[in-house]
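Partial view: only certain chains, each at its native spot in the assembly.
For clarity, chains are labelled A, B and C in written order, and residue numbers in each chain start from 1.
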Amino acid sequence: MPVVITEIPRPPETLVQAFEELDVATVHEAQGRKGLLASYMRPIYRPTKIIGTAVTCQVAPGDNWMIHVAVEQCQAGDILVVAPTSLCEDGYFGDLLANSLQARGVLGLVIDAGVRDVATLTEINFPVWSKAISAQGTVKETLGNVNTPLVCAGALVHPGDLIIADDDGVVVVRQDEATQVLEKARSRLANEEYKRQQLQEGVLGLDLYKMRERLTEKGLKYVKYSEQN
Amino acid sequence: MPVVITEIPRPPETLVQAFEELDVATVHEAQGRKGLLASYMRPIYRPTKIIGTAVTCQVAPGDNWMIHVAVEQCQAGDILVVAPTSLCEDGYFGDLLANSLQARGVLGLVIDAGVRDVATLTEINFPVWSKAISAQGTVKETLGNVNTPLVCAGALVHPGDLIIADDDGVVVVRQDEATQVLEKARSRLANEEYKRQQLQEGVLGLDLYKMRERLTEKGLKYVKYSEQN
Amino acid sequence: MPVVITEIPRPPETLVQAFEELDVATVHEAQGRKGLLASYMRPIYRPTKIIGTAVTCQVAPGDNWMIHVAVEQCQAGDILVVAPTSLCEDGYFGDLLANSLQARGVLGLVIDAGVRDVATLTEINFPVWSKAISAQGTVKETLGNVNTPLVCAGALVHPGDLIIADDDGVVVVRQDEATQVLEKARSRLANEEYKRQQLQEGVLGLDLYKMRERLTEKGLKYVKYSEQN
């Protein structure tokens, strides 16, 4: 059953690069609020932001053997996405594996478990989003899968999907929806710029978004503090 | 039932400013160890410290509509305090709302839920104390209340109360107790300065606080390691 | 029953210093993956790293009296290790106690509870590994023990044991095993340097660690994406 899928299709580089002006929150909104990993996935340092292609790796609890296997499947521009088959916060990944991934041009790691050597990872500028920081080591005894679809921190990730990760968290975009999401995200962005200026100048969101009438319809009342009963 | 209370009374500016030399721990002690929000409320960047007047906002889970309503009730020197009616870690608040609040002179946000765009919030120096960081967006469908008393992270907050927030957490001071708390906190502070000097010079707390006799009364024994049985 | 053990034996200074080139993850591996404190023990600032001798202090929930007692038992090069007798996240320790410990040359604090005044502790460069940051104060009513063995964050700590704490967490080394652990850790380190170079040059771990054959034996299959059924 354990399998490594090789030569996965990846989105065109220009498509990936086009996401660089976008952040996680905007992309998440643009694709209808799906694909967000759980908020316990935090970057080991801030600020940081990466956009790349998912190589997926499913590991046994307390066992990082398959990460070594996954490294070989990674290429420049990839982001390694690791999930254990059951809850585990061990430190699956440290500076040696980071050296190996950096040598291949991998941009960072997203792992629903623990990471270690975070001082060195910070120094060498290799970003990681993880559930925990832990020095607890792992063994190399049990097989898993590379480049099969997996659930990572509550989100379904297919190999070749786009991963956007920044200080707010991590979102996954399905490869075949990426172009459409990009378009929607860009139009949100354009829209936001105008809103930002208005709000900075003191225009109220109540007016900018024309909310007053609907609030009244729903029954919102305004009462002076001094006139409460 | 949903209501916005307007024109809430606020403490005099000079009173608020007088708290600037104080920190959360000192104020919390000075008022008899009450009014502290739960320790899961963490600042999105450090160091940071703000002191201001509470505008309160109660929201539905996954719905930030009332925050837009609350903005209009805020003025310079205020701190917005938001609590959902049930457990929620969604990202209720991002950079656009921060722009809007900053345009009005609001000092920061305290929210018993999630926040997003933390990279931008850090850049523009808008501090937030929150339960989570999450890119998860919210809807605008359900009414709530502005400037009614609410429980935020385990502490009762009335509109117009003083909020002190720093790297240790957040404490609320009742508006009508603020003068008295200020006095007590100042006397603690004066007292602490002397203690600090003594301790820095190597005087033991056991002697400075005259603890030895009471420890003996309570039955504390000293035994040499080599003479344990 | 409450007792303070005095004049505990400490490891020779040269032995402690010899650990300075090592980090938590390496030491933990070198001693057979034992002695690691739970991963919820996080430093209040990063980067940071200390190595020293444990003085242990067992406290009641919400009561820091025994920390004042423990200070007197500390000397230069020590690390204070504090554990409550039941779950508690109060802020047992703040800047005054830090001043007192720094005056004695103590290197830092490891506490399975909360800490406060973290802005000041960061400024004065006094590192703390804790379960929580909380302004919640404590009382001084109940005795406990100093320099008896205790369980801190899931690890057994004896007074005089070595503590290594860095950005990854905290590990304890039994005093009588320190020399042996040091040796093993050094040999790991030497070994790692070579591996690091190889990996940085792009050699795969699969080859460096000769994993391919064993992976095949265990049944790992490689399948092209385009050839999956």
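Everything below uses one rule, namely that a residue touches a chain if its C-beta (ideal position, glycine included) is under 8 Å from a C-beta of that chain, and two chains touch if they have at least 3 such contacts.
In this text the structure is predicted, and so the values were computed from the model without any measurement.
Undergrad: With 3 copies present in place, identify the total for the complete complex.
TA: Of the complex's copies, 3 are shown; altogether there are 6.
One rule holds for everything that comes next: only the chains that are shown with their structure count from here on.
Undergrad: Can you name the chains that touch chain A as well as chain B?
TA: C
Undergrad: Which angle of rotation, from 0 to 180°, maps the CA atoms of chain A onto the equivalent atoms of chain C, to the nearest 5?
TA: Rounded to the nearest 5 degrees, it is 120.
Undergrad: Roughly how far is chain B from chain C, centre to centre by C-alpha average, rounded to an integer in Å?
TA: 30
Undergrad: What residues in chain A touch two or more of the other chains?
TA: Within chain A, no residue touches at least two other chains.
Undergrad: So in the complex, the part of chain C that touches chain B is made up of which residues?
TA: The contact residues of chain C facing chain B are 2-9, 65, 68-69, 71-72, 89, 91, 94-97, 99-100, 102-104, 114, 116-119, 122, 132-137, 140, 143, 147, 159.
Undergrad: In their shared complex, at which residues does chain B touch chain C?
TA: 23-25, 28-29, 33, 36, 39, 42, 46-47, 49, 166-169, 171, 192, 195-196, 199-202, 204-206, 209, 211, 215, 218-226, 228
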